[in-house]
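Apart from one protein chain that is not included, each protein chain of the complex appears where it belongs.
The block that comes next holds chain A.
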Amino acid sequence: MSSKLTRSNRAGWLFALPGFSLLFLFIIVPFFFAFYLSLTNQRLVSPNPTEFVGLENYSNLLSLAVVTLEPERDEAGEIVRDEDGEIAYPRVRSITRSDDYPQYRGMGEWFRWHWGDDAKVVIASDVLFMKALVNTLAFALFIVPLQGGGALLLALLINQKLRGINAFRTIYFLPVVISIVVISLLWRFIYSGNDGLLNNILEALTFGAFTPIDWLGRTDTALGSIIVMSAWQGMGFHMVIWLAGLQSIPGTLYEAAAIEGASKWQTFRYVTWPGLRNTAVLVLIVITMQSFAVFAQVDVMTNGGPLDATQTLVFQTVERGYGKQDISGGATISVILFLMVLSISAVQGYLTRERR
């Protein structure tokens, strides 16, 4: 049965054609192309013919293993300790480069923990990818509440009838329309270790007790700094979405709550928040999807450093595909990223579905 969509609707399809063809050319084709590339050993520029390698790219990225290192012992069977009393272990490469363990060949240490006297070492075939994966997940995990919550707060603030409220709306939305590259450059000055604005403010607030930090140059602060700056940048956009949600809640519900004696917090809890349910789902999913694509900030501010502390998946995709000309490796990461975002959004959608 032909549907109404396909019958006698030539003008409609004609109007849709430019949009469709752009989507097809730049989204759908590249997606399938990336999927195809991820199954080959294609390089960006190479004299060699492309070979089909199956899932080798995926196993190169995702292989993980746990090996146990037993402490080194002397002739008496006593555990050997260094001057600090730390237990000495054999080096990981004694396993990963040994012919006794061909399955671990080429893998490197990702992290380790201690189990009694033994050391358990997680080795990965691609440690850099694993770091990028963890950083990306951490980025998403922190930015969702930070950006979503901050945006809701701003929306509640600007949803009041005050003189000059439009000025605030504009100011809060401004970062969204400024290029992320420009913002990243500006924040690099703010975070600067030498004479950065943030350090100056903190010093002034603590009357000089605060020791300046090179925010982007330390492994423990670099990712956090990027998260805060990214949350700030995108807040205005989600503020507008929250605002639309807030304004769709009928005023009489607030009046009814006021008559029943609800406090401000109770009004928020029983009227505002339930009324924002659908908006919250949208904001949650949009921020999650955006956060998995974090790239420009990292590229401009830290280049993945220091010590890979701010490596992310998209950054790695670009780095590999174009930096190292390993286009199939980059494609593989982007397919993995696609599957991750898809499944996380699906889970979020399921968990936040309307229950009846």
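By definition in this document, contacts are C-beta pairs under 8 Å (C-beta built on N, C-alpha and C of every residue); 3 or more make two chains touch, one makes a residue touch a chain; residues count from 1.
In the analysis below, contacts and distances are computed from a predicted model.
A chain of this complex does not appear here, and its UniProt-recorded name among "Sulfate adenylyltransferase subunit 2", "Sarcosine oxidase subunit alpha", "Iron(III) transport system permease protein" or "Maltose/maltodextrin ABC transporter, ATP-binding protein" is "Maltose/maltodextrin ABC transporter, ATP-binding protein". Across A:Val45, A:Ala209, A:Ile259 or A:Leu351, the single residue that touches the chain missing here is A:Ile259.
The missing chain, though absent from the display, is touched by one residue of A:Pro90, A:Pro145 or A:Pro274; that residue is A:Pro274. Within chain A, the residues in touch with the undisplayed chain are 250, 252-253, 255-263, 266, 270-271, 274-275, 277, 356.
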